[in-house]
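So, chain A:
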Amino acid sequence: MNKLSLMGLFGLVVRRDLLLAMRRRADVLTTLIFFVMVVSLFPLGVGPEIDMLRKMASGVVWVAALLASMLSLPRMFSADYADGTLEQMMLAPQSLSVLVLGKIVAHWMLSGLPLALIAPVLGLQFDMSAPALWTLVLTLLLGTPVLSMIGAIGAALTLGLRGGGVLVSLLVLPLCIPVLIFGAGAVDAVTSGMSVASNMSLLGAFMLFALVFTPFVAAQALRISME
Partner candidate 1 sequence: MAINWFKYAAPTTFYGLAGKMIPFFAWPAAILFVIGLYIGFFVAPTDAVQSEAYRIIFLHVPASILSMFVYLIMAGYAALGLIFNTRLSSMMAQALAPTGALFAFISLWSGALWGKPMWGAWWVWDARLTSELILLFLYLGYIALHASIEDPRRADRASALLAIVGSVNVPIIYFSVKWWNTLHQGATIKMSGTSMQIAMQQAMFAVLAACWLYVIAITLARVRSIILEREANTQWVNDLPEVKQTNGRLS
Partner candidate 2 sequence: MNWSEFFAMNGYAFYVWGSYGVAVLVFAIEIALVRNRRKQTLRSLRLMRDEMGESA
């Protein structure tokens, strides 16, 4: 049987994780519902004045996206860790980094992508203009993968720890702050008419930088946790 190519491994892991997730559809929905709920809470807390809401919109949606993706991070490795498949995966001859990248992409498709797709609907709650909504979706599409990638490192480090869920957020949130700043900043730039190129290019740079390093670092973290 010919050795599985790297792309083959990547596709296999992504398909497997998506299949597993579809069996427990509730997990996917909880992230989405949490995101919608957090965004809808803000007007209740802050008051209905529309111009204030419009100003806050991008920050609120972005912080909610950050929190929602933190929610589902521990599940990235915990299921496989519990039933031992993670150990088998680590013994596989293929590179662990590609395998971890597969898990990151699967996690992103289950948390980051739905958030980005539903964000415009929530943007309407804050009466955001069309270009702002479009920028919001674009920045979320660029930013949420970085959250999943850095989150993968946190999830791997806190594998099997009591209270791992809260700990992951404590470790990962400070590292995601640049993504939050430039993501929310991009939408503000559009609403105030400034060019959004600088924000987008920086977000893209963060994503590529993370894409290169995080799979390897997360693989090391897994090796440390699984010793």
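The candidates came about this way: all candidates are chains of the complex that A comes from, given by their letters.
Worth pointing out:
Methods note: a residue touches a chain if its C-beta (ideal position, glycine included) is under 8 Å from a C-beta of that chain, and two chains touch if they have at least 3 such contacts; residues count from 1.
Everything numeric in this text was worked out from a predicted model, so none of it was measured.
Here chain A is displayed by itself, and among the listed chains 1 or 2 from the same complex, it touches 1.
The touching residues of chain A, counted against candidate 1 in their complex, run 150, 153, 157-158, 161-163, 167, 170-171, 173-175, 177-178, 181-182, 185, 202, 217, 220-221, 224-225, 227.
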